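Following this message is one structure expressed as structure tokens.
With one protein chain withheld, the remaining protein chains of the complex are depicted in position.
Residue numbering begins at 1 within each chain, and the chains themselves are lettered A and B in the order written.
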Amino acid sequence: MHTYELLAWLILAFPLLAFVIQIFFGKRLPRQGDWVPVAAICCSLFFGLILFFMVIVGEHDPNFVFQVSYPWFSGGSLQFDWGFHIDNLTAVMILVVTVVSSVVHIYSLGYMQGEDFYDRFFAYLSLFSFSMLLLVLCDNLFILYISWELVGVSSYLLIGFYFWKHSAADACKKAFITTRVGDVFFFIGILMVVLYIGEFNYTKVFEAVAHGELTGWVLTIAVVCLFGGAVGKSAQFPLHVWLPDAMEGPTPVSALIHAATMVAAGVYMVGRLFPIFSASPAAMLVVAYIGLITAFFAATIAITQTDIKRVLAYSTVSQLGYMVTALGVGAYTAGLYHLMTHAFFKALLFLGSGSVIHAVHTNEMPSMGGLKKKMPITFWTMLIATLAISGVPFFSGFGSKDAILAASLEFGMTHWLHMPIFLGLLLGAGITAFYMFRLIFLTFFGEAREPKRYDHAHESPYSMTVPLMILAGLSVIGGFGLYGGLWFNHLVVPPVIGDAAHHAAEGHGAHGSALAHYGAMALSILFATGGILLSYLVYYKKKISAEAVAGRFPVLYNLSFHKYWVDELYGKTVIAFVMWFRMVLARFDNKVVDGIVNATAPALRGVSSFSGAWDKYVVDGLVNLIAIVVQAVGAVSTLIQSGVIQNYLMKVGIAVGAILLLHNFILRIF
Amino acid sequence: MAVGLEHCLVVSISLFLLGVFIVMTQRNGIRVLMGIELILNAANLNLIAFNRFLPNTDVNGSIFAVFVIILAAAEAAVALAIVLAIYQQFSTVNLDEISSMKH
Partner (left out) sequence: MDALLHSLVFYILAFIVLGSAAYTAFSANLVRAAFSLLFTFFGLAGLYIYLGADFVGISQVIIYVGGILVLLLFGVMFTTNVSGQGTEKQTLQMKWGILFLVVLFLLLIPIAFITPWSVMPDAGSKALESSVSPIGVGLLTKYLLPFEIASLLLLIALIGAVVIARGEPKVRAEAAKEDTSAL
């Protein structure tokens, strides 16, 4: 067994084993078994780190790929395998997933302490980690789909963890059903690929696409359908509605879902299947514009939200839009780099917000304020994350966001028609800085708006603050990857397939033209600073009244505050239609189906009464007849049974006589 | 007329039927035993007669008769013991009166 194979096995085995142990025996173990999943994910982290360093440092080869495949079963002409596909992207993703997962696990030890179903929560976390690791490690579309759905199921379980709360139950259903819409497209996409190519394996599919086995409008539709899966999973524009509602889950879950696992799955999938995507420029444009719309539109919503977790949720949607746009314009490296950096600082932001919520027992930012003194660690770590997401230099977000902007600027420079992508993203970057600092100012600065909550607040336990510090460190150093053109830029590049027929621009972030690079960098710093400054003026110095601005542009404010009424739109259209259709079906059921059923009742009654009569008179009669006959025979034979042995002998004698008569005389005569 | 096989068979048939008749009609258990003895003797007579008149019989018929007599002796001993036991139990040897197993 190869070392990589062994490592992949180990990484997967620990969380799965922990899940099985925890779900069956968790309650009976000491401390409700919380140490089992934590230990398991730490083991996975350990082996993940080994894998990461072996691949990134040890191999240090942009085209490094390790593949191993095991036959599973075959149906018809299709061979279903399962196996591991390990390359640089996998190694990075394994690192991100295991790091964030283990940090969230440890954080949950503190955050979930004393909750109901504490044991089950850890079981679900393990399942989630396993699913995500499988999704990252697998080597074909079939397993990808399975793990994709596993991730969906476990996120459903976790979002609905407080299932006795109505809102949580609704939220998990919403998340599940909304992502299911995307998953249907994803499934159709996979089916199209398999139908035309007949293979599940990534490498074989890529080669087939490179050789033109899947081209033209079929390819475009297939790619758009595949992208549909990412739209659902990564909460892109039409299907983003589930993500803010998913905040109903426990905060560590939000961190896990919005940083490293579920939402990353969509972007990862696009990155993983990049050779297919890049083969269809039209589909790539769709991807880019969907990402742009999402990025800009979610950012504007985030400005007016008051729930701290919702702000972060929309910020996540927005950042995911950045990644998708980056992939859409062909900036593979930049998009995935942002995925990694975002994983760290967004997990940090969520865990920090969880720490705040834990302290003040509310999600509403207007009820907070002035927490800086009370919760210094939370404050400083969250500030670092905010600086990172805002794209301030020397923090990780700067490098990745700058790379995306540069890539989109270059794309816009080559195709002037698509310049709006760059402009939208640039504006979005400014808005991001604005609303993130709004969050910081409202939460940590100013006077305590609700003294009762403020007095009660305290710094969180070490099990929660240590993960924050770890992630803060990662949020800072994660940025060094791009500055000197270090490993990430060099290693995480689109796979080279066959004769490299694809046209995608490789490594836009670093290899792009100097003009695009420095121009974008300057503009992004400018816009980030502008956003921060504006936020400072509005929410710290109170030079500009937020209410006054909102009052002046009521339409814009309402649009943003009510999230563009997308939920309402769905409520009025899709859900209304479904409800109407449901009512029609119910009527149909009531009137037609029930009518038929009711009509059958009299008929059945007639048949059954006939059958009853038949039973009563004919069948019972026969049975009684048999009984009477048996009784009569019995009565007759009782006469024979005299109890006197001589009597029996006589009867035997008669029988013997009869036999003799028959045998010796009658038979002889005839 | 010389005595042949048929004559012996007539005697043994008559004896057999008399035995059966005794078994059939008598109430007394000991009389029934007498009838059984007659039946056995009728069988013996048959064996002896066939041994006498049929070819290549050697003394097999006699030996069979001896075994029958042995069995008859054993049977008589056990049967009389049973009759005595019945008499102790029921104070009668009339077989139709001791039908306690009839419903």
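Worth pointing out:
Throughout what follows, a contact is a pair of C-beta atoms (placed from the backbone, for glycine too) under 8 Å apart; a residue touches a chain by one contact, two chains touch by 3 or more.
All of these numbers come straight from a predicted model, not from anything done at the bench.
Touched by the hidden chain within the whole complex are the displayed chains A, B. Considering the complete assembly, chain A touches the hidden chain via residues 644, 646-647, 650, 653-654, 656-657, 660-661, 664-665. Chain B meets the missing chain through residues 1-11, 13-15, 17-22, 24-31, 33-35, 37-38, 41, 44-45, 48-49, 51-55, 58-63, 65-67, 69-78, 80-85, 87-88, 93, 96.
To be clear about the criterion, only the chains that are shown with their structure count from here on.
Centre-to-centre separation between chain A and chain B, using Cα means, comes to 100 Å. By the touch rule above, chain A contacts chain B in their complex via residues 641-646, 649-650, 653. By the touch criterion given at the top, residues 20, 23-26, 32, 95-96, 99, 101-102 of chain B touch chain A in their complex.
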